[in-house]
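Left out: one protein chain. Kept in place: all the others.
And then subunit A:
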């Protein structure tokens, strides 16, 4: 018979997981996935965006499982994403084909196509609505019916209307340079780890899946003083864009043969940033450049902040940390930052013992010298 030391790890973990389940269930209430999907739009959009997996259903499931913890829900989705095969890349999405639900410009009052407020919290007064405490399904029904009736009185367009980009209007005026389209196949940061200096396609991928808070904070820091980008929002648009994939076997790709596989709702931002350029006579001239931001769902703050950071990273010559691609790109991922911060909870007995030894040895040396 051998000696058996005290063992506890396995049992402790089991008990902890059980307790966690108890915490989720103890109120004796459950929330339907469908309920989360229809009432937690903002949260679902944020989870999908940060986890870079577009599935409202799975996001709702993750939110339920994570008891509403954003970092945990994103983590669940990312881990699930790792297990999914990726047989296709979509065709380039043209945001001009967006079915626009909301579209505004801070640069011009009269933009071609007009401003479209759509659904936004921007003009709500942030007062707690105590009526929501007792919202009944009858009152919801009634409200919806009224809304439908009101809508019928609105004159609708006969055909689907697409909105031109605000920037096109400025291009026509010569205020923006007409760049050649860069159709280099983007690098996939989930297939090849990010290497520096990075390409713009890599930067945009990292930023669009960045943690909303982190992207917003860094964008804000740049805007407030730690950066050299002062943009005007040329256009914010929210709406659904169609996704197509090419025929997997046909050698000759033809748009006619492409498959429509669904649509995703995105927020797209183009910020106009004045920059100094030297012209042919070696004189400084002001010109506009575009900062680009896009993310899954409706998350305008993140998309605008991303457009600022995109422009910052296009100008690495500036000394501010917001212009340093390693500083920005390596620290905004939710799973990475929350993971490494939380790893500090792991035991560090050995490393601490080693540190202790080092400090003691140095102290001993000092004492010996003093004596």
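Basically, a residue touches a chain if its C-beta (ideal position, glycine included) is under 8 Å from a C-beta of that chain, and two chains touch if they have at least 3 such contacts; residues count from 1.
Criterion: contacts and distances are computed from a predicted model.
One subunit of the complex is not drawn; among "Carbon-phosphorus lyase complex subunit PhnJ", "Cytochrome c oxidase subunit 1", "ABC transporter ATP-binding protein" or "Autoinducer 2 import system permease protein LsrC", its UniProt record names it "Carbon-phosphorus lyase complex subunit PhnJ".
Of the candidate positions A:65, A:232 or A:358, contact with the hidden chain is made by A:358. Residue in contact with the omitted chain (choice from A:193, A:249, A:276 or A:319): A:193.
Checked against the full complex, the one of A:164, A:225 or A:339 touching the unshown chain is A:339. Although one chain is not displayed, subunit A still touches it through residues 1-5, 7-10, 12-13, 75, 78-79, 81-83, 85, 190-197, 324, 326, 330, 335-336, 338-343, 346-351, 353-359, 361-362, 365-366, 369.
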